[in-house]
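Of the protein chains in this complex, all but one are displayed in their positions.
Up next is chain A:
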Amino acid sequence: MAKDKILSAKLKQQELKSKSTQLKTQKIAQLLEPQFQQSVEIDDERPLLKISNFKDYLPEENVQNIINLKLRQGPYKLSVTPQTTYLVGESGHIAAFNWRHKQLECEFDVKEKCYDIISIAQRNFAVAQKSCIFIYDPKGVEVHKIRECKQATKLEYLPYHFLLAALNQNGQLTYQDITQGKIISTYRTTPSGLCLKQNPNNAILGIGDQMGVVRMYAPNTGTSLTSMLCHKGGVMSMTFSRDGNHLITSGSEGTVKVWDLRTQKLQSQIGVNATNLALSDKGILAAGRGTDIIMWKNCLIGDLKTPYLRYKASSMICDIDFIKHEDYLAMSTFNTYEQTVVPESGEPFYDTYEQPELQNKKQRLETNVRQLIEKLPPESISLQSYRIGTIDRTSKVIIEKEQKKQIEEQATKKIRKQKKKMRGRNKIGKREKLKELERDQKQQVKWQEMLSDALRVKRAEKEKKKIETKLLDRLEQMSSKEFIRVVS
């Protein structure tokens, strides 16, 4: 008992210490916070703005980054990082370019149907093609061919666990470890999965299906961790907020709903038909439908009544995404790639150690190594990620039960072989007797065989004789005339 008291006192002390240091760092951070605030000041009371109107008022660097690229035919899928964009078209056209420095990194044609693209560690990218998933170099050189995932249509990458998740048309979800090339787990999810998205706070994958249900998956468990009935129709698309507390889904019946994930209850909704959703760092929601994009501000805190901005693309929108730590929204349409400015959407203060794309070469080399060393095990993925390393406060009863189970399992494993007991049973006399018996038996077998052989021979002779005598008798019976006939 005394030991427990001391230990619990020490643990209490530790907790207090960590809490007080947290408060202190928060205070210091507040004091040292850089004084940059994004803002939009408008004199007239125009609630809706079209981005095309205010191009003249933007600073030059932002104007330079407004891009409109014409691409070949085929709906294009998108993956953006703070330095590069990766595009893949359904016809097989793959391109990667640095939008910041306006440099093309690689462009090639695969001549195969491609479904999805995602950027992976160290500037590689993975493409879900019809035959299998391929991983390419930053220069476009094919590095790996993943045959285990067949006909994957959706890809997602967990950066801290180095896991590539691929969702099939049949609902097969596979997790693959990129550093080792091992498949961590595969299992079947819903057969009608429509969209796949990662919760960045948890590393949990959410899959929305045609029944309107959103299910959460982790690599450890084969079944879903939780499920929420979100829509009456199918779930067209979904996004998570970066702190993992909110989920925004859009249904085919024409609603966009904001859910609070801690209580799993609806927070707000609006009747907008949206095929694509994207959420920025600061909580600006962009919903794409057809060629239009509507954006709302403060969707997580307030309601979705008044939209913030509108944008009209040149053709049907396929994929949209906000660029992290920048005020840009990137979208890929049927035949273009477009990038526009959305003020107040990005988080201006980034952490150098979290964003390898915003580091210089030396820093990046170091982070490559450090990230690999600190790779998280896939077993640690759970809904409550903050519980790792904290004290297990389950009741004693449950802990004892689990311990008993473990002991039982171990006991069943250790089944000892029964040793043959020979004490007092191996006397010389007995051994000799056994030997003699064996010898006799062998001899008997031999003799029997010999006997049977002899018998066989005798019988054969007997039969021969019989046949001969029969013939002779016949011959005697037959008349002489017939004999002559037979002979001649």
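Just so it is clear, a contact is a pair of C-beta atoms (placed from the backbone, for glycine too) under 8 Å apart; a residue touches a chain by one contact, two chains touch by 3 or more; residues count from 1.
Methods note: contacts and distances are computed from a predicted model.
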Practice prompt. Assuming one chain is omitted from the figure, identify its UniProt name from "Nucleolar pre-rRNA processing protein NIP7", "Isocitrate dehydrogenase [NAD] subunit, mitochondrial", "Cell cycle checkpoint protein RAD1" or "DDB1- and CUL4-associated factor 13".
Written response: "DDB1- and CUL4-associated factor 13"
Worksheet, complete the sentence: Cross-chain touch to the chain not pictured, restricted to A:Leu16, A:Ala29 or A:Leu365, is A:Ala29
Worksheet item: Considering the whole complex, which of A:Lys150, A:Arg310 or A:Lys375 touches the chain not shown?
Response: A:Lys375
Practice prompt. Over the whole complex, note the residues of chain A touching the chain we left out.
Written response: 7, 10-11, 14, 18, 25-26, 29, 37-43, 54, 57-59, 61-62, 100-101, 160, 200-203, 242-244, 325-327, 341, 343-344, 346-354, 358, 360, 363, 373-377, 380, 385-390
